[in-house]
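Structure provided below as structure tokens; questions to follow.
For chain A:
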Amino acid sequence: MKAFSLNIILTFVWVSLTGVFDITNFLIGFGINYMVIWLSTGLDDTTGYFKKIPLILNFGFYFMWEIIKANYQLTYDILTPTHKMNPAIIGIPMDAKSDIEIALLANLITLTPGTLTIDVSTDKKTIYVHTMYLKDKQSFIDEIKLGLEQKILQIVR
Partner candidate 1 sequence: MIWLFVLLGLIVSPLVPLLFKLGGNKTGYFIALIPLAVFVYFFSLIPVISAGEIITEKHHWIPAFGIGLNFLLDGLSLLFALMISGIGTLVFLYSGSYMYSEEYKVRFFSFLLIFMTAMLGVVLSDDLIALFLFWELTSLTSFFLIGYKSNSEKSQYAALQALLVTGLGGMFLFGAFIYIEYYTGTFTISEILSTGFDLRGSHLYPWLLAFLFLGAFTKSAQVPFHFWLPNAMEAPTPVSAYLHSATMVKAGVYLVARFNPILGEHIYWNNTLLIFGATTMIIGAFLSLYQVDMKRILAYSTLSALGILMFTLSFGNEGIIAAVLFLFIHSLYKGSLFLLAGAVDHSAGSRNITQLGGLMKPLPLLGIIAMMGVLAHAGLPPFLAFIGKEELYSAAVSRSEIMYLSIGLIIMTKIMLFASGFQAGWKPFSGNRILLPEGQEIHKPSWFLMIPPLLLGSLGLLFGIFPGLIGTSLIDPAASAISGTIMKSSLGLWHGYSWLIPATLVTYGLGYLLFRAKLYLQKDSAFFKQAERAFSSWIYDLKLKAFDLASYKITKLLQNGYLRFYLITILLVMILGLGSTMILKGPFESVRMNFEGARFYEFIVAGLIGIGTLGAILATARLSAVAALGVVGFGVSLLFILFGAPDIALTQFTIDTLSVLLFVLVLYRLPRFFNFSSKAVHIRDIIISIVSGAMITLLILFVLNETKQSKVSQYYASNSYILAKGKNVVNVILVDFRGADTLVEITVLAIAAIGVYSLLKLKSKEDEL
Partner candidate 2 sequence: MNFSENHNLIIVLPLLVPMLTGIICLLFWWRQKFQKGIHLVGGVLTLIASLILFYNVWENGMIVSTIGSWPVPFGIVYAADLLSATLVLLTGIVGFCVGIYALVDIDNERKKFGFFILYHFLIFGVNGAFLTGDIFNLYVWFEVMLISSFVLLALGSEKAQLEGAIKYVTINLVSSVLFLTAVGMLYGMAGSLNMADLALIVPLLEHQGLVTLIGILFIISFGIKAALFPLFFWLPASYHTPPSSVSAIFAGLLTKVGVYALLRTFSMIFIFDQDYTHEILIVLAGATMLAGIMGAFTQPDLRRLFAFLVVSHIGYLVMGIGLMTSLALTGAFFYLIHDILIKTNMFMLSGMVRRMGGSNLMSQVGGLYKARPYFALLFGVIILSLAGIPPLSGFWGKLILIKAALDEGAFGIAAVALITGFLTLYVVMKVWIDLFWKSQPVDELFKAPDEYTLLPMASKMALVTPVIILTLLSLGIGFGAEHVLALSERIASQIIDPMYYIEHVNGLSK
Partner candidate 3 sequence: MIDLITLFFLFSGSLLILIAGIGILRMPDVFMRASAVTKAGTVGVGLILTGFIIYYLDFELSARSLAIVLFIAITSPVGAHMIGRAAYIMGDKLWEATVRDDLKGKFDPEKHEIKSNENEDQS
């Protein structure tokens, strides 16, 4: 079932890539994606995708805002002659469990200016993040956990 839904999603991607909207192209896309999925078996479950569209949108706006904020701060810092930075590598305990959750979290952390995921512990419990503006460790951890992680888990779970 998950393969089928993925097939459908990818077919839409196909149709928009090609820019031709008609039934034959849809069928071709379906066929091609069938091969794609066959070639790349081993994907995780992606069910429940559609229910979460509002959440995704909500998250999207939140994240954009975060990025703009951070970009501003960063821009300021790059352009002013002195650095007012407080860099640190912080280990943050995660609630995220599955690989996809962790990856999503890690990537979004990295995508946020000023922070960079360095690594995830082998037992997948801690994520090590490099930040440029550490006020204190706990507030940084809270910021990540309550801001990003929770929203992600809402969507994914």
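Regarding candidate selection, all candidates are chains of the complex that A comes from, given by their letters.
Note that in this section a residue touches a chain if its C-beta (ideal position, glycine included) is under 8 Å from a C-beta of that chain, and two chains touch if they have at least 3 such contacts; residues count from 1.
Predicted model, so just to flag it, every value in this text is computed and none were measured.
Here chain A touches, in this complex, candidate 3 (chosen among 1, 2 or 3). In the complex of the two chains, the chain A residues touching candidate 3 come out as 13, 16-19, 67, 70-71, 74-75, 77-79, 83, 85-93, 106-123, 125-126, 128, 130, 132, 134, 137-138.
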